[in-house]
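Please find one structure pasted underneath; my questions will follow.
Removed: one protein chain of the complex. Kept in place: all other protein chains.
And then subunit A:
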Amino acid sequence: MVDETEREWNSMNLRNSMNLSDGEILLDYAQEIDCRIVTDSDDSAFNPKSVDGAENVSLESNAADLGSTFSSARSIIEARTPEEALSEREKKQLEKTKQIRVKYFRLLHRLGRSPEDFVASEVLCQLARLKHFISILLKKAAMELEAQRKDDLVIGKTGVGKSATINSIFGESKTAVNAFEPSTRVKEIIGKIDGVKVKVFDTPGLRNSLKDQPKNCKILSSVKKLMKKSPPDVILYVDRLDTQSDNVNDLPLLKLVTSYLGSSMWRKSILAFTHATSVPPDGPDGYPLSCEVFIAQQSEGVQQLIRELLGLNDDLMIPISLVENHPLAKKNENGETLLHNGESWRSNLLFLCYSIKTLSEVNIQNPLEQRKFVDLQIRSQLLTRPVFESHDWDRDIDYDGVLIEDKLEIAGCFPAVISVQLAKDKRECNFQLHSSFLTKREDHGTFGKNKKLSYILKGETKIRKNKAAAGVSINVNAGLNNKLSGKISIKTNCSDQLQIAAMAFLPIARAMFIKIFGQSSGDY
């Protein structure tokens, strides 16, 4: 099986236009997090070397400039190779991980995607982050590469196009669609897409009015039973792009859905917006909005609701897929319906589904060392968007400023988001830094307790008319699972004298980090 994989990869002809930045990111993860990059052995360039029984497989071939960096990475990794031999289980685990990676690469190839795609590289990074495991329950001993299966669950309001979307995904009319009558039962639809067996559960639509809540509850409880029987890999929440997102009206419905299906459903869900090629409405100036702005606003509305429901501030970003089921929409030469930007939405959606499935498989494998990572985002690293604000007296909705966001890593392992907001007249500027980290460790020592430690670091600097104000807040939560939990919260605030605040921050931060790192050594 392994040889077949190698051959396949060498013939895959990966482009060597991989950005240096992407390669660097992968390397950073490798160096700092002490993970094992599984590097490919190219017959011509390197000697295939196996480290303690694990095969080396690489992502890159024939890139001269990166080859040297890779070899240096390899030397670092080899230097860090643990003294003890890998246990049998660990080998199996690594094998399983590698198989998942291989499976993912095959899927990528089938869909015509390259590993440099942002989502793909995120998934690969997550796979690359896995460390040694201590004890894992292996779900299946062997995984057939060809017997890949995917289960989907499609839910949403009535009349938005769930059944039509399913028909479009399969490329043929698998289920009845009627413009005026809702589909009445939960249906199981099985088919093959590109050789992968896909099972989709179509559900009747949820009603919006409160009088219909009992019906909604019935529908949702039957969906829940279905989920217990055969848990879906991906949940598609379908809504229309072109109806006004009455956030207030949608909130009770989303609450109901979350309460029945569990808040973990949002970790493996995709927001699908139908009627995606509908022309955006006119903006306040009378001219139609641009598609990106329209899509961003509509999707952000729903995301905001879900975040509120789950009580998270900014960490959850549910992937979005645009769908167009109208028979008269523009198609490319393969017969796939295109969106406004020329992309085929179907392959996008399938790709997202496979990525989510891969990630969820990975998560099952390491329940112990859980890290809260930033979920998949389909945007570039540097995000720039305008900020709208309406002024009551003007009756004009004008853009108020620009917001730039970027992700970075503090001290190499804590994810953080930094954002800069600049007001239109450049009189006001906000810098914000948000970073959070959660780790859960299990000690098999005398205590046998679960320790939970998390920290949230927030910093904000506001500069207005050359005056500066700054604030920093750190929350540290330490908890033991028999309800002995503590919370330390530190806030400093200062205006005009940034130096004082900074000085106060340093010793506190130092003490905190020592405490955190002290506990990480695990000498209890």
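Rule of thumb we're sticking to: a residue touches a chain if its C-beta (ideal position, glycine included) is under 8 Å from a C-beta of that chain, and two chains touch if they have at least 3 such contacts; residues count from 1.
Convention: contacts and distances are computed from a predicted model.
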Protein name, per the UniProt record, of whichever chain is missing from view ("NADPH oxidase 1", "Translocase of chloroplast", "Neuroplastin" or "Centromere protein M"): "Translocase of chloroplast"
Selected residue (touches chain absent from view) among A:R106, A:K187, A:R307 or A:H326: A:H326
Residue of A:T158, A:S222 or A:S360 in touch with the missing chain, whole complex considered: A:T158
Contact partner of the left-out chain, one of A:L251, A:M265 or A:I508: A:L251
Chain not shown, touching residues in subunit A: 158-159, 164, 177-180, 182, 205, 207-212, 242-246, 248-249, 251-253, 279-284, 286-289, 294, 297-298, 301, 325-328, 390, 395, 397
